[in-house]
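Starting off with a structure, shown below.
Note that one protein chain of the assembly has been removed; the remaining protein chains are unaltered in position.
Entry: chain A
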Amino acid sequence: MSEPGIQYPETDDEVARIVSEACANRRPIEIRGGGTKRGYGRPLQVASALSVEKLSGITNYDPSELVMAARAGTPLEEIEAALALNKQMLTFEPMDHRPLLGASGVPTIGGVFAGNISGPRRISAGAARDSLLGVRFVNGSGEIIKSGGRVMKNVTGLDLVKLMAGSWGTLGVLCEVIFKVLPRPETMATIVVKGLNDAQAAEAMAAAMGMSVEVSGAAHLPESVVHKIADGALKGGPATVLRLEGLEPSVAVRRERLVEEMHRRGEVSVLDADATTSVWRDIRDVKPFAGASAGVSVKPVWRVSVAPSAGHQLVAALRLKTGVDAFFDWQGGLVWLQMEADPEADLVRKYIKALGGGHATLVRADAATRAAVPVFEPQPAALEALTKRIKEQFDPRAILNPGRMSSAV
């Protein structure tokens, strides 16, 4: 698995040494985990790389504490298997980018947190960053820094933990992450409402989320994508899906109440736990837009985050101007857009702004496009300047994944 030009440190000290040398020589390095998200962000212009693959293994896990610590290169599969043995899970349900990006490799826990990768349960249980309790990382000067701890509540100093989540390796090389885990739900069910258009679905999802039934996932699959979910289990018109999880008796009560409410809006059916698992896995992994394989030209895909009530309005506005396919997670607040040809960055971002704000990330596009179009949302001048100052305080010589998030960061 070793490639030339890549260094594979096995200890934090080795990471620190490699980064120190790179800093001294002003030699930028690419920071890699399992490599499944290398196609995310602006293409890097670097000659050398540091892989955390060999920084691997769970370092601390007592299921009754609901906390796990693992080295950054630990495969996500290993983490999830250890949790499953104890009937626990990562609450934020991280997406697997491989189907969408056509990537190979193995997702690592460090990569998940570096990208703040969250799935459908983000609407109810928070993002990856909400689960991250502590980190140890090497900054761009080669210093080993720790922040946070292995406790649920902590306000000791500045929360650098949050800052590391979603910084895509531009502030430091994650060596170890400590995160909250939760019991796996005893059972789950999905209420499917058929036949709603995007606007009706947005209303239905808002109503469901406003009830005290604790919906843990709320997505809408328009007709153009629904047949690609769970091997066509939901096909035949658009489907709005609402997930319930928890103890058996509790889910039974809540299911009844939710079905009663949704009956007024459309034809309702209920999926059992197994069907629920496959439907939500496909939504999580953006299965409707999968199919890319390495080297094959693919349609651009955006990940858009807006207020839940604005998602369907954005898509309606775009449809009048350009060819776009879409589906909605997070009650409509997470919009996955597949563009016909051109990513239409200006148009997408113009409408997001007009609809009250949010941001768009170009998750899939060829390298030339990702070099030309701002992949991450451009920031207002004041925030961009602040972001740049923060970057400088972690990585004064700009050697860690330089330019991955923007030309400045």
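In this section, contacts are C-beta pairs under 8 Å (C-beta built on N, C-alpha and C of every residue); 3 or more make two chains touch, one makes a residue touch a chain; residues count from 1.
Note that contacts and distances are computed from a predicted model.
Of "Holin-like protein", "OB-fold domain-containing protein", "Monovalent cation/proton antiporter subunit C" or "Glycolate oxidase, subunit GlcE", only "Glycolate oxidase, subunit GlcE" is the UniProt protein name of the chain excluded from the display. Across A:Q7, A:N197 or A:S305, the residue that sits in touch with the chain not pictured is A:S305. Considering the whole complex, the residue from A:G57, A:G210 or A:G291 that touches the absent chain is A:G210. One of A:D159, A:E267 or A:D366 touches the chain omitted from the figure, and that residue is A:D159.
Among the residues A:I18, A:I283, A:L334 or A:V348, only A:L334 touches the chain that is left out of the figure. In the full complex, chain A touches the omitted chain through residues 62-67, 87-88, 116, 118, 122-123, 126-127, 129-130, 139, 143-163, 165-167, 171, 182-184, 186, 202-203, 206, 209-212, 214, 246-250, 252-254, 257, 305-310, 330, 333-334, 356-359, 361, 376-377, 379-380, 382-383, 385-387, 389-390, 392-394, 396, 405, 409.
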